[in-house]
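Note that one protein chain is taken out, while the other chains of the complex remain in position.
Up next, chain A:
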Amino acid sequence: MDYILSSLIFIPLLAVLIILCLPKHFTQGIKLVALLATSLQLILSVWLYSAFDASATVQGYQFVQQLNWISLNLQSLGLLQIQYFVGVDGISLSMVLLTGLISVIGIISSWTISKNIKGYFALYLLLVGSVMGCFLALDFFLFYLFFEFMLLPMYFLIGIWGGPRREYAAIKFFIYTLIGSLLILIVMIGLYTSAFDPAATAVRANLAPAGQVVSAEVVAEVQRQVAAGTLTGASIVHTFSIPDMQQAANFIPGSILNILSEKQLWDIPVRYLAFLLLFIGFAIKLPVVPVHTWLPDAHVEAPTPISVLLASLLLKVGGYGLFRIVYPVFPEAAAYYAYFVGLVGVLSIIYGAMCALAMADLKKLIAYSSVSHMGFVLLGLASLTSEGTNGAMYQMFSHGLISAMLFIITGVIYDRSGSRMIDNFRGLAFSMPAFTALVVVAFFASLGLPGFSGFIAELLVLLGAFSSSAVSGMLPRWLAIVATGGLLLGAAYYLWALQRMFFGKHWVHPELKGEPVMTDLTKREYLMLVPLAILVLIFGLFPSLLLNKISPDINYFLQSVLQNR
(Lines give C-alpha, C1' and ligand atoms only; values in the text may rest on other atoms or scores of the structure.)
Protein backbone atom coordinates (compact mmCIF):
# COMPACT_ATOMS: atom_id res chain seq x y z
CA MET A 1 0.00 0.00 0.00
CA ASP A 2 2.63 2.49 -1.01
CA TYR A 3 0.11 4.71 -2.69
CA ILE A 4 -2.49 4.91 0.03
CA LEU A 5 -1.73 8.50 0.97
CA SER A 6 -1.69 9.61 -2.63
CA SER A 7 -5.00 7.88 -3.18
CA LEU A 8 -6.43 9.72 -0.21
CA ILE A 9 -5.47 13.00 -1.85
CA PHE A 10 -6.25 12.17 -5.44
CA ILE A 11 -9.49 10.21 -5.18
CA PRO A 12 -11.49 13.40 -4.58
CA LEU A 13 -9.54 15.23 -7.28
CA LEU A 14 -10.24 12.41 -9.72
CA ALA A 15 -13.90 12.60 -8.78
CA VAL A 16 -13.80 16.31 -9.66
CA LEU A 17 -12.72 15.38 -13.18
CA ILE A 18 -15.45 12.75 -13.47
CA ILE A 19 -18.07 15.22 -12.28
CA LEU A 20 -16.90 17.83 -14.76
CA CYS A 21 -17.43 15.31 -17.54
CA LEU A 22 -20.95 14.40 -16.45
CA PRO A 23 -23.86 16.29 -18.02
CA LYS A 24 -25.31 19.11 -15.97
CA HIS A 25 -28.75 17.61 -15.49
CA PHE A 26 -27.56 14.23 -14.31
CA THR A 27 -27.75 15.44 -10.71
CA GLN A 28 -28.21 12.08 -9.03
CA GLY A 29 -25.13 10.75 -10.76
CA ILE A 30 -23.05 13.75 -9.67
CA LYS A 31 -24.14 13.32 -6.07
CA LEU A 32 -23.44 9.60 -6.17
CA VAL A 33 -19.94 10.12 -7.55
CA ALA A 34 -19.23 12.58 -4.77
CA LEU A 35 -20.62 10.23 -2.13
CA LEU A 36 -18.68 7.32 -3.54
CA ALA A 37 -15.42 9.22 -3.63
CA THR A 38 -15.72 10.49 -0.07
CA SER A 39 -16.85 7.09 1.21
CA LEU A 40 -13.84 5.50 -0.41
CA GLN A 41 -11.72 8.16 1.24
CA LEU A 42 -13.32 7.36 4.60
CA ILE A 43 -12.70 3.63 4.20
CA LEU A 44 -9.08 4.26 3.29
CA SER A 45 -8.55 6.62 6.21
CA VAL A 46 -10.08 4.14 8.65
CA TRP A 47 -7.82 1.46 7.20
CA LEU A 48 -4.87 3.80 7.55
CA TYR A 49 -5.83 4.43 11.15
CA SER A 50 -5.89 0.72 11.96
CA ALA A 51 -2.74 -0.05 10.00
CA PHE A 52 -0.77 2.76 11.58
CA ASP A 53 1.90 1.31 13.84
CA ALA A 54 2.06 3.31 17.05
CA SER A 55 4.53 1.10 18.90
CA ALA A 56 7.43 3.02 20.26
CA THR A 57 9.89 1.25 17.98
CA VAL A 58 8.61 3.03 14.93
CA GLN A 59 9.43 6.69 15.05
CA GLY A 60 8.74 9.24 12.41
CA TYR A 61 6.61 9.03 9.32
CA GLN A 62 4.87 6.01 7.90
CA PHE A 63 3.52 5.21 4.43
CA VAL A 64 6.00 7.73 3.10
CA GLN A 65 6.06 8.55 -0.57
CA GLN A 66 8.83 10.81 -1.77
CA LEU A 67 9.31 11.84 -5.39
CA ASN A 68 11.30 14.63 -6.95
CA TRP A 69 8.96 17.11 -8.50
CA ILE A 70 10.52 20.45 -9.36
CA SER A 71 14.27 21.06 -9.48
CA LEU A 72 15.50 24.52 -10.28
CA ASN A 73 19.14 25.26 -10.77
CA LEU A 74 20.06 28.47 -8.99
CA GLN A 75 23.67 28.24 -10.20
CA SER A 76 26.07 29.44 -7.55
CA LEU A 77 23.36 29.14 -4.94
CA GLY A 78 22.88 25.44 -5.56
CA LEU A 79 19.77 23.53 -6.46
CA LEU A 80 16.23 24.28 -5.39
CA GLN A 81 14.36 21.07 -4.85
CA ILE A 82 10.65 20.65 -4.40
CA GLN A 83 9.41 17.18 -3.65
CA TYR A 84 6.14 15.41 -3.72
CA PHE A 85 6.66 14.20 -0.17
CA VAL A 86 3.76 12.77 1.82
CA GLY A 87 3.72 10.76 5.01
CA VAL A 88 1.67 10.24 8.11
CA ASP A 89 2.54 10.27 11.79
CA GLY A 90 0.61 10.50 15.03
CA ILE A 91 0.03 14.21 14.54
CA SER A 92 -1.54 13.94 11.13
CA LEU A 93 -3.27 10.59 11.67
CA SER A 94 -6.19 11.94 13.68
CA MET A 95 -6.68 14.80 11.22
CA VAL A 96 -6.76 12.40 8.28
CA LEU A 97 -9.37 10.30 10.02
CA LEU A 98 -11.39 13.41 10.81
CA THR A 99 -11.19 14.59 7.20
CA GLY A 100 -12.40 11.24 5.89
CA LEU A 101 -15.30 11.24 8.27
CA ILE A 102 -16.45 14.83 7.95
CA SER A 103 -16.25 14.79 4.14
CA VAL A 104 -18.88 12.03 4.00
CA ILE A 105 -21.09 13.79 6.54
CA GLY A 106 -20.74 16.97 4.50
CA ILE A 107 -21.84 15.21 1.33
CA ILE A 108 -24.90 13.82 3.07
CA SER A 109 -25.64 17.28 4.36
CA SER A 110 -25.21 18.68 0.83
CA TRP A 111 -27.86 16.36 -0.60
CA THR A 112 -30.49 19.09 -0.52
CA ILE A 113 -28.39 21.64 -2.43
CA SER A 114 -30.39 22.61 -5.49
CA LYS A 115 -28.45 25.43 -7.13
CA ASN A 116 -25.84 24.52 -9.76
CA ILE A 117 -25.16 21.05 -8.41
CA LYS A 118 -22.31 20.21 -10.74
CA GLY A 119 -20.23 23.21 -9.74
CA TYR A 120 -21.00 22.74 -6.07
CA PHE A 121 -19.86 19.15 -5.83
CA ALA A 122 -16.79 19.73 -7.98
CA LEU A 123 -15.67 22.56 -5.70
CA TYR A 124 -16.56 20.56 -2.61
CA LEU A 125 -14.38 17.64 -3.65
CA LEU A 126 -11.56 19.98 -4.67
CA LEU A 127 -11.70 21.44 -1.19
CA VAL A 128 -11.72 18.04 0.49
CA GLY A 129 -8.77 16.85 -1.59
CA SER A 130 -6.78 19.97 -0.73
CA VAL A 131 -7.49 19.65 2.98
CA MET A 132 -6.35 16.04 2.86
CA GLY A 133 -3.23 17.12 0.99
CA CYS A 134 -2.50 19.73 3.65
CA PHE A 135 -2.61 17.11 6.39
CA LEU A 136 -0.38 14.68 4.53
CA ALA A 137 2.22 16.93 2.92
CA LEU A 138 5.70 16.84 4.42
CA ASP A 139 7.17 19.26 1.93
CA PHE A 140 6.54 22.89 2.83
CA PHE A 141 5.93 23.88 -0.77
CA LEU A 142 3.42 21.08 -1.24
CA PHE A 143 1.76 22.05 2.02
CA TYR A 144 1.59 25.67 0.92
CA LEU A 145 0.17 24.66 -2.43
CA PHE A 146 -2.68 22.74 -0.82
CA PHE A 147 -3.09 25.50 1.75
CA GLU A 148 -3.67 28.05 -1.01
CA PHE A 149 -5.74 25.61 -2.97
CA MET A 150 -8.29 25.50 -0.17
CA LEU A 151 -8.99 29.20 -0.55
CA LEU A 152 -10.55 29.39 -3.97
CA PRO A 153 -13.09 26.56 -3.60
CA MET A 154 -14.07 27.92 -0.20
CA TYR A 155 -14.40 31.41 -1.63
CA PHE A 156 -16.77 30.23 -4.31
CA LEU A 157 -18.67 27.86 -2.04
CA ILE A 158 -19.44 30.69 0.35
CA GLY A 159 -19.84 33.32 -2.34
CA ILE A 160 -22.24 31.45 -4.61
CA TRP A 161 -24.18 29.11 -2.34
CA GLY A 162 -24.16 31.25 0.79
CA GLY A 163 -26.70 33.45 2.57
CA PRO A 164 -27.74 37.03 1.85
CA ARG A 165 -24.42 38.69 2.73
CA ARG A 166 -22.38 35.93 1.12
CA GLU A 167 -20.28 38.15 -1.12
CA TYR A 168 -19.04 40.25 1.74
CA ALA A 169 -18.30 37.17 3.83
CA ALA A 170 -16.49 35.42 0.99
CA ILE A 171 -14.23 38.39 0.27
CA LYS A 172 -13.53 38.89 3.95
CA PHE A 173 -12.64 35.24 4.38
CA PHE A 174 -10.35 35.35 1.38
CA ILE A 175 -8.54 38.55 2.32
CA TYR A 176 -7.86 37.40 5.86
CA THR A 177 -6.59 34.00 4.83
CA LEU A 178 -4.57 35.41 1.98
CA ILE A 179 -2.79 37.83 4.27
CA GLY A 180 -2.04 34.88 6.54
CA SER A 181 -0.66 32.85 3.70
CA LEU A 182 1.50 35.73 2.49
CA LEU A 183 3.08 35.90 5.94
CA ILE A 184 3.69 32.17 5.70
CA LEU A 185 5.21 32.65 2.24
CA ILE A 186 7.80 35.12 3.56
CA VAL A 187 9.03 32.60 6.09
CA MET A 188 8.85 29.77 3.58
CA ILE A 189 11.22 31.64 1.27
CA GLY A 190 13.54 32.36 4.18
CA LEU A 191 13.48 28.76 5.31
CA TYR A 192 14.30 27.17 2.04
CA THR A 193 17.10 29.58 1.23
CA SER A 194 18.59 28.69 4.62
CA ALA A 195 17.98 24.95 4.81
CA PHE A 196 19.47 22.15 2.76
CA ASP A 197 18.76 18.50 2.22
CA PRO A 198 21.84 16.58 3.42
CA ALA A 199 20.97 13.36 1.58
CA ALA A 200 20.42 15.04 -1.77
CA THR A 201 23.46 17.24 -1.23
CA ALA A 202 25.54 14.13 -0.66
CA VAL A 203 24.44 12.75 -4.00
CA ARG A 204 25.02 16.05 -5.77
CA ALA A 205 28.50 16.41 -4.26
CA ASN A 206 29.34 12.83 -5.24
CA LEU A 207 29.69 11.73 -1.63
CA ALA A 208 27.07 9.05 -2.08
CA PRO A 209 25.85 7.06 -5.06
CA ALA A 210 22.59 8.19 -6.64
CA GLY A 211 19.46 6.11 -6.40
CA GLN A 212 20.24 4.56 -3.03
CA VAL A 213 19.34 5.37 0.52
CA VAL A 214 22.00 7.67 1.92
CA SER A 215 23.44 6.32 5.16
CA ALA A 216 23.33 8.27 8.40
CA GLU A 217 27.12 8.54 8.48
CA VAL A 218 27.21 10.24 5.09
CA VAL A 219 24.43 12.59 6.17
CA ALA A 220 26.39 13.52 9.27
CA GLU A 221 29.52 13.97 7.17
CA VAL A 222 27.70 16.30 4.77
CA GLN A 223 26.28 18.31 7.66
CA ARG A 224 29.78 18.59 9.12
CA GLN A 225 31.28 19.68 5.83
CA VAL A 226 28.61 22.29 5.21
CA ALA A 227 28.98 23.61 8.75
CA ALA A 228 32.73 23.80 8.27
CA GLY A 229 32.26 25.69 5.03
CA THR A 230 34.09 23.16 2.85
CA LEU A 231 30.93 22.24 0.98
CA THR A 232 29.35 25.41 -0.37
CA GLY A 233 27.62 27.09 -3.24
CA ALA A 234 26.57 25.14 -6.26
CA SER A 235 26.67 21.68 -4.69
CA ILE A 236 24.11 22.49 -1.99
CA VAL A 237 20.56 21.29 -2.49
CA HIS A 238 18.03 23.65 -0.95
CA THR A 239 14.98 21.91 0.32
CA PHE A 240 11.40 22.50 1.39
CA SER A 241 11.30 19.23 3.31
CA ILE A 242 9.78 19.85 6.73
CA PRO A 243 11.66 16.98 8.46
CA ASP A 244 14.94 18.41 7.17
CA MET A 245 14.06 21.89 8.38
CA GLN A 246 13.51 20.54 11.89
CA GLN A 247 17.20 19.83 12.40
CA ALA A 248 19.46 22.74 13.23
CA ALA A 249 22.34 20.94 11.50
CA ASN A 250 20.55 21.31 8.19
CA PHE A 251 20.91 25.07 8.05
CA ILE A 252 23.66 26.64 5.99
CA PRO A 253 26.19 28.48 8.17
CA GLY A 254 25.69 32.22 8.10
CA SER A 255 22.25 31.92 6.51
CA ILE A 256 19.60 34.15 7.92
CA LEU A 257 17.57 31.52 9.74
CA ASN A 258 20.48 29.47 11.01
CA ILE A 259 20.27 29.53 14.79
CA LEU A 260 24.03 29.94 15.08
CA SER A 261 24.29 33.01 12.90
CA GLU A 262 22.20 34.97 15.42
CA LYS A 263 21.01 37.50 12.88
CA GLN A 264 18.95 40.34 14.19
CA LEU A 265 16.48 42.73 12.70
CA TRP A 266 15.30 45.78 14.59
CA ASP A 267 17.08 44.22 17.60
CA ILE A 268 14.93 41.10 17.49
CA PRO A 269 16.44 37.78 16.41
CA VAL A 270 15.27 36.99 12.88
CA ARG A 271 14.18 33.52 13.92
CA TYR A 272 11.84 35.03 16.49
CA LEU A 273 10.35 37.26 13.81
CA ALA A 274 9.95 34.28 11.52
CA PHE A 275 8.17 32.42 14.28
CA LEU A 276 5.82 35.33 14.82
CA LEU A 277 5.01 35.67 11.12
CA LEU A 278 4.25 31.97 10.82
CA PHE A 279 2.30 32.04 14.03
CA ILE A 280 0.12 34.93 12.87
CA GLY A 281 -0.35 33.23 9.50
CA PHE A 282 -1.70 30.09 11.09
CA ALA A 283 -3.47 31.95 13.90
CA ILE A 284 -5.66 33.70 11.33
CA LYS A 285 -6.78 30.32 10.14
CA LEU A 286 -7.25 28.88 13.65
CA PRO A 287 -8.65 31.64 14.39
CA VAL A 288 -7.29 33.51 17.35
CA VAL A 289 -8.61 36.74 18.87
CA PRO A 290 -8.06 39.44 17.52
CA VAL A 291 -7.77 38.05 13.97
CA HIS A 292 -10.93 35.99 14.22
CA THR A 293 -13.45 38.44 12.82
CA TRP A 294 -13.75 36.69 9.46
CA LEU A 295 -15.03 33.52 11.09
CA PRO A 296 -18.50 34.57 12.34
CA ASP A 297 -19.27 36.20 8.98
CA ALA A 298 -18.07 33.22 6.99
CA HIS A 299 -20.00 30.79 9.14
CA VAL A 300 -23.22 32.72 9.15
CA GLU A 301 -23.25 33.14 5.39
CA ALA A 302 -21.95 29.71 4.39
CA PRO A 303 -24.44 26.93 3.61
CA THR A 304 -24.66 24.27 6.33
CA PRO A 305 -22.29 21.65 4.83
CA ILE A 306 -19.69 24.30 4.14
CA SER A 307 -19.94 25.58 7.69
CA VAL A 308 -19.35 22.01 8.80
CA LEU A 309 -16.23 21.71 6.67
CA LEU A 310 -15.02 25.13 7.73
CA ALA A 311 -15.34 24.46 11.44
CA SER A 312 -14.32 20.83 11.45
CA LEU A 313 -11.48 20.79 8.97
CA LEU A 314 -10.27 24.21 7.83
CA LEU A 315 -9.77 25.59 11.32
CA LYS A 316 -7.76 22.49 12.14
CA VAL A 317 -5.31 23.26 9.36
CA GLY A 318 -4.23 26.29 11.38
CA GLY A 319 -3.60 24.24 14.49
CA TYR A 320 -2.00 21.49 12.50
CA GLY A 321 0.41 23.99 10.92
CA LEU A 322 1.55 25.01 14.40
CA PHE A 323 2.17 21.37 15.31
CA ARG A 324 3.76 20.34 12.04
CA ILE A 325 5.84 23.35 11.10
CA VAL A 326 5.99 26.26 13.51
CA TYR A 327 6.90 24.54 16.75
CA PRO A 328 9.38 21.91 15.51
CA VAL A 329 11.19 24.32 13.18
CA PHE A 330 11.43 27.19 15.67
CA PRO A 331 11.54 25.45 19.06
CA GLU A 332 13.56 28.12 20.85
CA ALA A 333 11.22 30.87 19.66
CA ALA A 334 8.27 28.72 20.66
CA ALA A 335 9.66 28.45 24.15
CA TYR A 336 10.42 32.17 24.23
CA TYR A 337 6.93 33.16 23.16
CA ALA A 338 5.10 30.44 25.11
CA TYR A 339 3.69 33.01 27.50
CA PHE A 340 2.41 35.15 24.64
CA VAL A 341 0.89 32.16 22.83
CA GLY A 342 -0.75 30.97 26.03
CA LEU A 343 -2.06 34.47 26.66
CA VAL A 344 -3.74 34.84 23.26
CA GLY A 345 -5.08 31.32 23.75
CA VAL A 346 -6.73 32.30 27.01
CA LEU A 347 -7.88 35.57 25.47
CA SER A 348 -9.59 33.59 22.71
CA ILE A 349 -11.18 31.25 25.22
CA ILE A 350 -12.67 34.04 27.31
CA TYR A 351 -13.43 36.57 24.60
CA GLY A 352 -14.96 33.93 22.30
CA ALA A 353 -17.14 32.63 25.10
CA MET A 354 -18.29 36.09 26.10
CA CYS A 355 -19.19 36.94 22.52
CA ALA A 356 -21.06 33.65 22.23
CA LEU A 357 -23.01 34.61 25.32
CA ALA A 358 -24.16 37.81 23.65
CA MET A 359 -25.26 36.35 20.31
CA ALA A 360 -28.89 36.22 19.26
CA ASP A 361 -28.16 34.06 16.21
CA LEU A 362 -27.58 30.40 17.02
CA LYS A 363 -25.05 29.97 14.21
CA LYS A 364 -23.06 32.98 15.38
CA LEU A 365 -23.13 31.62 18.90
CA ILE A 366 -21.63 28.37 17.68
CA ALA A 367 -19.09 30.21 15.55
CA TYR A 368 -17.86 32.13 18.58
CA SER A 369 -17.83 28.97 20.64
CA SER A 370 -15.43 27.60 18.00
CA VAL A 371 -13.13 30.56 18.64
CA SER A 372 -13.30 29.79 22.33
CA HIS A 373 -12.60 26.10 21.88
CA MET A 374 -9.72 26.59 19.50
CA GLY A 375 -8.17 28.75 22.22
CA PHE A 376 -7.69 25.56 24.19
CA VAL A 377 -5.53 24.20 21.38
CA LEU A 378 -3.21 27.18 21.74
CA LEU A 379 -3.15 26.95 25.51
CA GLY A 380 -2.30 23.25 25.46
CA LEU A 381 0.40 23.76 22.86
CA ALA A 382 1.92 26.70 24.72
CA SER A 383 2.16 24.72 27.95
CA LEU A 384 4.70 22.41 26.27
CA THR A 385 3.80 19.59 28.61
CA SER A 386 2.83 16.08 27.63
CA GLU A 387 -0.74 16.48 28.92
CA GLY A 388 -1.14 19.87 27.30
CA THR A 389 0.06 18.95 23.82
CA ASN A 390 -1.83 15.67 23.76
CA GLY A 391 -4.88 17.54 24.97
CA ALA A 392 -4.47 20.16 22.24
CA MET A 393 -4.40 17.50 19.57
CA TYR A 394 -7.33 15.70 21.17
CA GLN A 395 -9.23 18.98 21.25
CA MET A 396 -8.67 19.44 17.52
CA PHE A 397 -10.13 16.02 16.82
CA SER A 398 -12.95 16.30 19.32
CA HIS A 399 -13.93 19.81 18.24
CA GLY A 400 -14.02 18.55 14.67
CA LEU A 401 -16.70 16.04 15.59
CA ILE A 402 -18.68 18.27 17.93
CA SER A 403 -18.70 21.39 15.78
CA ALA A 404 -19.91 19.32 12.83
CA MET A 405 -22.86 18.25 14.96
CA LEU A 406 -23.52 21.79 16.11
CA PHE A 407 -23.59 23.24 12.61
CA ILE A 408 -25.81 20.46 11.34
CA ILE A 409 -28.16 21.27 14.21
CA THR A 410 -28.43 24.91 13.15
CA GLY A 411 -28.96 23.66 9.62
CA VAL A 412 -31.87 21.52 10.76
CA ILE A 413 -33.60 24.48 12.37
CA TYR A 414 -32.83 26.80 9.47
CA ASP A 415 -34.12 24.32 6.88
CA ARG A 416 -37.48 24.17 8.61
CA SER A 417 -38.01 27.81 9.47
CA GLY A 418 -35.60 29.94 7.48
CA SER A 419 -34.43 31.51 10.70
CA ARG A 420 -31.69 30.90 13.22
CA MET A 421 -32.60 33.53 15.77
CA ILE A 422 -32.76 32.04 19.23
CA ASP A 423 -35.66 34.30 20.20
CA ASN A 424 -37.85 32.96 17.43
CA PHE A 425 -38.23 29.55 19.02
CA ARG A 426 -39.43 28.20 22.31
CA GLY A 427 -40.22 24.71 23.56
CA LEU A 428 -38.92 22.90 20.51
CA ALA A 429 -38.53 19.80 22.68
CA PHE A 430 -42.25 19.20 22.30
CA SER A 431 -42.33 19.12 18.54
CA MET A 432 -38.85 17.69 17.98
CA PRO A 433 -38.00 15.32 20.85
CA ALA A 434 -35.39 13.18 19.09
CA PHE A 435 -33.72 16.27 17.70
CA THR A 436 -33.66 17.80 21.16
CA ALA A 437 -31.97 14.71 22.57
CA LEU A 438 -29.19 15.01 20.01
CA VAL A 439 -28.91 18.75 20.62
CA VAL A 440 -28.44 18.02 24.31
CA VAL A 441 -25.68 15.55 23.47
CA ALA A 442 -23.94 18.06 21.23
CA PHE A 443 -24.29 20.98 23.64
CA PHE A 444 -23.12 18.98 26.63
CA ALA A 445 -20.23 17.49 24.69
CA SER A 446 -19.19 20.96 23.64
CA LEU A 447 -19.39 22.47 27.11
CA GLY A 448 -17.17 19.68 28.38
CA LEU A 449 -19.37 17.32 30.36
CA PRO A 450 -17.52 14.17 31.50
CA GLY A 451 -18.23 11.22 29.28
CA PHE A 452 -17.90 13.19 26.07
CA SER A 453 -14.75 13.73 24.01
CA GLY A 454 -14.66 17.48 24.72
CA PHE A 455 -14.19 16.79 28.42
CA ILE A 456 -11.08 14.64 27.89
CA ALA A 457 -9.52 17.23 25.62
CA GLU A 458 -10.16 20.23 27.83
CA LEU A 459 -9.22 18.34 30.97
CA LEU A 460 -5.87 17.37 29.46
CA VAL A 461 -5.23 20.91 28.30
CA LEU A 462 -6.02 22.39 31.70
CA LEU A 463 -3.90 19.76 33.44
CA GLY A 464 -1.04 20.69 31.17
CA ALA A 465 -1.56 24.39 31.73
CA PHE A 466 -1.64 23.95 35.50
CA SER A 467 1.46 21.77 35.62
CA SER A 468 3.34 23.83 33.06
CA SER A 469 4.90 26.22 35.55
CA ALA A 470 6.35 23.28 37.46
CA VAL A 471 7.22 20.93 34.59
CA SER A 472 8.38 23.08 31.68
CA GLY A 473 8.21 26.56 33.20
CA MET A 474 6.26 27.98 30.29
CA LEU A 475 2.99 29.34 31.61
CA PRO A 476 2.08 30.96 34.90
CA ARG A 477 -0.73 29.32 36.86
CA TRP A 478 -3.14 32.19 36.61
CA LEU A 479 -3.56 31.57 32.88
CA ALA A 480 -4.87 28.11 33.63
CA ILE A 481 -7.16 29.47 36.29
CA VAL A 482 -8.60 32.09 33.97
CA ALA A 483 -9.01 29.49 31.22
CA THR A 484 -11.12 27.41 33.55
CA GLY A 485 -13.50 30.34 33.61
CA GLY A 486 -14.01 29.68 29.91
CA LEU A 487 -15.60 26.34 30.77
CA LEU A 488 -18.00 28.13 33.05
CA LEU A 489 -18.97 30.62 30.36
CA GLY A 490 -19.37 27.72 27.93
CA ALA A 491 -21.84 26.08 30.26
CA ALA A 492 -23.65 29.40 30.54
CA TYR A 493 -24.21 30.10 26.85
CA TYR A 494 -25.13 26.55 25.95
CA LEU A 495 -27.50 25.98 28.81
CA TRP A 496 -29.10 29.37 28.31
CA ALA A 497 -29.61 28.71 24.61
CA LEU A 498 -30.99 25.28 25.38
CA GLN A 499 -33.39 26.71 27.88
CA ARG A 500 -34.60 29.48 25.60
CA MET A 501 -35.05 27.41 22.47
CA PHE A 502 -36.03 23.98 23.57
CA PHE A 503 -37.79 24.26 26.89
CA GLY A 504 -40.92 26.04 27.98
CA LYS A 505 -44.18 26.25 26.08
CA HIS A 506 -43.94 25.42 22.39
CA TRP A 507 -43.90 28.58 20.29
CA VAL A 508 -42.46 29.59 16.96
CA HIS A 509 -42.42 33.20 15.88
CA PRO A 510 -45.53 33.57 13.73
CA GLU A 511 -43.96 35.97 11.26
CA LEU A 512 -41.42 33.44 9.98
CA LYS A 513 -42.01 32.57 6.36
CA GLY A 514 -44.72 30.07 5.60
CA GLU A 515 -45.60 29.31 9.21
CA PRO A 516 -42.97 26.64 9.62
CA VAL A 517 -43.85 23.21 10.86
CA MET A 518 -41.14 22.05 13.20
CA THR A 519 -41.17 18.35 12.39
CA ASP A 520 -38.67 15.97 13.88
CA LEU A 521 -35.56 14.70 12.13
CA THR A 522 -35.62 13.04 8.75
CA LYS A 523 -33.69 9.86 8.01
CA ARG A 524 -31.00 11.82 6.28
CA GLU A 525 -30.50 14.01 9.32
CA TYR A 526 -30.37 10.99 11.62
CA LEU A 527 -27.71 9.56 9.35
CA MET A 528 -25.52 12.58 9.99
CA LEU A 529 -26.16 13.29 13.65
CA VAL A 530 -26.33 9.83 15.19
CA PRO A 531 -22.92 8.54 14.03
CA LEU A 532 -21.33 11.78 15.19
CA ALA A 533 -23.04 11.53 18.59
CA ILE A 534 -21.87 7.94 18.97
CA LEU A 535 -18.30 8.89 18.06
CA VAL A 536 -18.32 11.79 20.50
CA LEU A 537 -19.38 9.35 23.21
CA ILE A 538 -16.90 6.65 22.23
CA PHE A 539 -13.97 9.02 22.18
CA GLY A 540 -15.19 10.44 25.47
CA LEU A 541 -15.37 7.09 27.19
CA PHE A 542 -12.33 5.45 25.62
CA PRO A 543 -9.79 8.19 25.01
CA SER A 544 -7.05 5.59 24.69
CA LEU A 545 -8.52 4.64 21.31
CA LEU A 546 -7.03 7.79 19.88
CA LEU A 547 -4.36 8.65 22.42
CA ASN A 548 -2.57 5.33 22.00
CA LYS A 549 -2.13 6.07 18.35
CA ILE A 550 -1.14 9.68 18.55
CA SER A 551 0.63 10.24 21.83
CA PRO A 552 3.98 8.51 21.03
CA ASP A 553 4.54 10.91 18.17
CA ILE A 554 3.24 13.90 20.11
CA ASN A 555 5.57 13.10 23.00
CA TYR A 556 8.40 12.77 20.53
CA PHE A 557 7.43 16.14 19.07
CA LEU A 558 7.42 17.62 22.56
CA GLN A 559 10.81 16.16 23.41
CA SER A 560 12.42 17.52 20.29
CA VAL A 561 10.94 20.97 20.92
CA LEU A 562 12.09 21.00 24.53
CA GLN A 563 15.56 19.70 23.69
CA ASN A 564 16.23 22.27 21.01
CA ARG A 565 14.85 25.31 22.72
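Brief remarks follow.
Basically, a residue touches a chain if its C-beta (ideal position, glycine included) is under 8 Å from a C-beta of that chain, and two chains touch if they have at least 3 such contacts; residues count from 1.
We adopt the following convention: contacts and distances are computed from a predicted model.
Missing chain, UniProt name from the options "NADH-quinone oxidoreductase subunit N", "glutamate synthase (NADPH)", "Peptide/nickel transport system ATP-binding protein" or "Amino acid ABC transporter permease": "NADH-quinone oxidoreductase subunit N".
When the omitted chain is restored, the residue from A:Leu22, A:Ile179 or A:Leu512 that touches it is A:Ile179. Residue A:Leu72 is the one among A:Leu17, A:Leu72 or A:Leu488 that touches the chain not shown.
Between the chain not shown and the residues A:Leu13, A:Ile171 or A:Val530, the one that touches is A:Ile171. Within the whole complex, the absent chain has one touching residue among A:Phe63, A:Phe135 or A:Phe156, and that is A:Phe156.
If you put the hidden chain back, the residue from A:Gln66, A:Thr193 or A:Gln247 that touches it is A:Thr193.
Mapped onto chain A, the footprint of the missing chain covers residues 70-77, 80, 116, 144-145, 148-149, 152, 156, 159-160, 166-167, 170-171, 174-175, 178-179, 182, 185-186, 189-190, 192-194, 255-256, 263, 265.
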